[in-house]
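Structure provided below as structure tokens; questions to follow.
Of the protein chains in this complex, all but one are displayed in their positions.
Per-chain residue numbering starts at 1, and chain names A and B are given in the order in which the chains are listed.
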Amino acid sequence: MTAARNGAQQESKKRSIHPRQIPPVYITVALLFVVGLVFYLGNPNFITPYNLNTIISFSAILLMVALGQMCTILVGGIDLSVGGLVSFISVAFIVLIKPIGYLAYPACIIAGVLAGYINGFILTRVKIPSFIATLGTGGILTSLAYLVSPRPVNLAPDLYGVVDIVNGSLLKASNVLLIGLVVLAFFLVILRFTATGRNIFYIGSNIRMSWMSGINIVKTRTIAFMLSGLGAALVGITISSVRFGGDPVVGTSYVLNSIAAVVVGGTALTGGTGGVINTVFGSLFMSMMDNGMTVVGLDQYLQQAILGVMVIIGVTLTFDREKTPIVK
Amino acid sequence: MSDANNRRGGPVLALRQITKEFPGVVALDKVNLTIGRNELIGLVGENGAGKSVLMKIMIGLIPPDGGTISLHGQPVTLRSPGDAIRNGIGMVFQEGSLVPNLSVMENLFLCHEAGFRRLGILSLRSMRAAARELLAQLKLGIDVDLPVAEISPAERQMVEIARLLWLTKLYGHDNPVLILDEPTTVLADKERETLFTILREIKSRASIVLISHRLQEILENCDRIVVLKDGKNVTEMASSDARLQKIEQLMVGHSFSTDRFHEDEQRRRGEKEILRVENLGKAGQFQPLSFSVGEGEIVGLVGLVGSGKEEVCKCLAGLEKADSGSIFLDGKRLPAGSPRGSVRAGIGHIPIDRRSEGLALMMNVAENVNLLVLNRLKAGGFLSPGREKKNARHWVEECQIKTPSISTLCANLSGGNQQKTVISKWLSSRVRLLILDHPTRGVDVGAKDEIYKLMRKLAREGIGMLVMCDTLEEDIGLANRMLIMKDGRLVQEIGSAPKTKPDPKDIISLIV
Partner (left out) sequence: MATMNGRSASLGRRLPAPVAMVGTWSRRTGILAQVLTLAIIVAGFALGTRGKYLSWANIQTILSLAAIPAILAIGLHLTVVLGGIDLSVQGVASLVAIFVGLLMKNQYNSHDVGLWIIPIALGIGGAAGLVNGVLNTRLRIPSFIATLGMSWVLYGMAVYINRAVNIQILDERIFKAINGMVLGIPNIAILALIVAIIMQFIQDRTQFGRYLYAIGGDEAVAQQGGVKVEKIKILVFTIAGIVYGLGAALLACRLGVATSRMGNSLLFPTITAVAVGGVALTGGLGGAKNAALGALIVTALNDGMVLMHVNPYAQQAVNGVVLIIAVALTLDRKKLGFIK
């Protein structure tokens, strides 16, 4: 019998309905329509096939990094290095095409996964909180990007064929969209149909219970960060292919956008709730916001401020305060 | 009670007819407690008797549902520990409430440094001097600049007592009431003696309420003993009138319905030995001990808080590492300190706090039940929703989990059904040994019964169980055998076969 300082927490016999019964996804979808309507009213050009295509293409790209970010958030961390990784891969990819051609694809993918592995390692073995660790590695990656190429580097025209994979269009849809769908399917399969993916959710929901039940916390978290690295690498490759060139600054906006996509989509920072579908809608929403604000004529610089506000609101709504009585 | 009233000036603190209810359980039922001047009172009772609830009411952490608290004859309402201190009542908690990185003197005067302030700046010199003086009154001569984390638990307790004395004096109380919750659990023998010497001295300017499970030391040191049982007063006596056996008898003695624990279903221990523990020891928690659990056997680990039983279970579950000895499951040695290792070997652990340690509340029943066996529910290398559903439904039925569907979030189940979900999670993984940590805590009567029946069923299937119960009756009723632990040692093994169940009173004398 210990007299706990924080008061007795006697078990209630009654059924306790958890306060967050409405899946946040519904809120996101509703927001999608409402805000979409607002933009349309602001400028009818918002709903044109061309513009919608732009929105969806960008959301496909954002989705790839957002899904990885979601994994790290689900296991209770965060990946602030995605920006640096996207930048680094974007220049590395272009630079590598000349010497090794198509092998640049797997090389960059492996590099991304490796970067994620290192992030996971620093978190799980060196035991540094992920937001500091990824802040550090993000900085390292950004400087590596500059080391590879301080200025934007263009792909030599005779090598354009290599990036046709991304720029072509099978099935009448832009390949970018298809790639996004493939990545989505990949993450869906991993998260819903593999034990490791399920473990990511278990850890997110209750890490102590997961540990006590024998789930390999180190392995699962490391894999989550590797998935984030994978997503960021794919984004770097895709962007460079689309623009026929790499740029060491291209990744900076992805940190904010990916976190916003995940959080606004309804995945809680406390882990447990949320999932792939949430992030899909979150990415669509962020892409729509990005596009809509420009189409409607809103100041480009104000957009970032609005994004910041949305992240704060998103976290406020989804953060499970019962889980963390002391908020640091 | 007349004793306290007759002391000069009447009682310092009087709690009358205090009642407190929580959903489903009456924690305190018209309890009276009177504390007179310069008294050292011992408060005893089994786990769950209501001691901690009463104390929390006394220091303002929780409000009583009924009854009055009066200080020097005047009624008071205590809304917070701060209120209590201002009224001269303070408590030293078992876990301690000092800030580890602050120094001794900073902790002593935390939030009340105004007296040492000149023009907004603290005078460290005067703080130091005051601190040294305070501690000297308690015969403590430590360096007051040391961070609290670097002094011993005994010294920390002294610091806390000193702080209370100082604070209550600050608020003008010349006879404060100090409550000490199990202060001797963390102390070595010699430190215990010192503590009591100091307490006897402090008695001349304070009243002290001592909560302890060590009846012997209560008898030796306290003026009066108050016994609580099931949330009610049982008796009070001057320690000079008390005998150890009398107190022990008064602490237990609930009515005993023999069939509550389905003893008729209790089976004999099977041939095979499932768990063998050899010389398992952990410094500071429990001395090397050995025991075994056989097929279909329910072994009860019995002892008071501080006896070391919880730590033994933690070592078995891999949550903590033992310093010595080994654990064998089905003959194979278990890796130490690894929950994965224990789980893989076949040890399951139903934790005491199912909400924070047993379930993923925001996930549904199926996901929780299937957690340990995902690898078995695959088709073609990937998780099969069909197999998952089948497994979940099977166990919902086996364990009679009442849920609208297997997709219901666990947060929406009642306590009893949540507990059954935790149990099925482990059963699904074909455990060999199940450790049950207070399995029926916070569970309603109907679900309790179902859990007992479930345990009997598991025993029939050959699963070994190690259980720690809320009440002695539960331990006796459920177990084939009981391992009695006291002060970190395994003192005795007692058989508890059906029809020859021991009397709780006999056990009590062993655990206190």
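Things worth noting here:
Here is the rule we go by: contacts are C-beta pairs under 8 Å (C-beta built on N, C-alpha and C of every residue); 3 or more make two chains touch, one makes a residue touch a chain.
Please read all numbers here as calculations on a predicted model, not as lab measurements.
Among A:L256, A:I277 or A:V296, only A:L256 touches the chain that is left out of the view.
Per the touch definition above, the residue from A:L123, A:V166 or A:I237 contacting the chain not shown is A:L123.
Touch with the hidden chain on the side of chain B covers residues 81-82, 97-103, 106, 110-114, 117, 120-122, 124, 145, 147, 149-150.
In the full complex, chain A contacts the hidden chain through residues 5-6, 76-77, 122-124, 126-133, 135-140, 142-144, 146-147, 150, 207-208, 211, 217, 256, 269, 299, 301-309, 311-312, 315-316, 319, 321, 324, 326-328.
Convention: only the chains that are shown with their structure count from here on.
Centres computed as Cα averages put chain A at a distance of 44 Å from chain B. Residues 22-25, 27, 47-48, 51-53, 55-56, 61-62, 91, 93-95, 97, 181-182, 211, 305, 317, 319, 339-340, 342-344, 349, 351, 356-363, 367, 371-372, 374-375, 378, 382-383, 409, 411-415, 425, 441-444 of chain B are the ones touching chain A in the complex.
Taken together, the chain A residues at the contact with chain B in this complex read 1-5, 7-8, 10-18, 189, 192-195, 198, 201-202, 205-206, 208-216, 272-273, 320.
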